[in-house]
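This is the structure, below, for whatever I ask next.
Note that one protein chain of the assembly has been removed; the remaining protein chains are unaltered in position.
Then we have chain A:
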Amino acid sequence: MASQEIEALASALARLPGLGPRSARRAVLWLIKRRESALPQLLAALDTVRQNLVECRTCGNVDTTDPCGICADPRRDARALCVVEDVADLWALDRARLFTGRYHVLGGRLSALEGVRPEDLTIARLLERVQAGGIDEVVLAMNATLEGQTTAHYIAERLEDLPVRVTQLAHGLPVGGELDYMDEGTLAQALRARRPV
């Protein structure tokens, strides 16, 4: 039977995404063995995060400043706005450095069954940002799941009367994919999204 302290740490770690009780206990043991070397580093890193990280009130990104580095960057194209479900999606897109505009994090996706309604997401704030002017294009970068696509449709609908161009990430063949291996759904999407060459 582990001590109360160890159990408390293990149960706190177990709540991390992708961890679970078994991995958490293993992580605790690993940390205890490295009390002197690894633990101080981890504590310092955690404390920095706790003290310095804030949510950007403009886009919803997490950074050390508000507005965040992306929103404050004058080299970014203020006329293009990319809407994503979660901060992790923003990071994934920005890692690729392909999009030069700014972002808007919704904080989830619409789901009637899970009780996530439009007012639970930052859709009203997105509309305000667009209404304030200066944005020419809104890129909807939702997941290709049913909930993601429902959210994209919904936002497109809400933006309909505003003077912006609304675009969406293309769905279809993955890079390096072979036609022979695609399911009909993917092929149908790819056919619908075909374009002149």
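Couple of notes before you dig in:
Note that a residue touches a chain if its C-beta (ideal position, glycine included) is under 8 Å from a C-beta of that chain, and two chains touch if they have at least 3 such contacts; residues count from 1.
Going forward, contacts and distances are computed from a predicted model.
The chain that is not shown carries the UniProt protein name "DNA replication and repair protein RecF", picked from "Spermidine/putrescine import ATP-binding protein PotA", "DNA replication and repair protein RecF", "NAD-reducing hydrogenase HoxS subunit beta" or "Protein-methionine-sulfoxide reductase catalytic subunit MsrP".
The chain not shown here is touched by just one of A:C59, A:L90 or A:L110, and that residue is A:L110.
The missing chain lies against chain A, touching residues 110-113, 117-118, 146-147, 149-154, 157-158, 181, 183-188.
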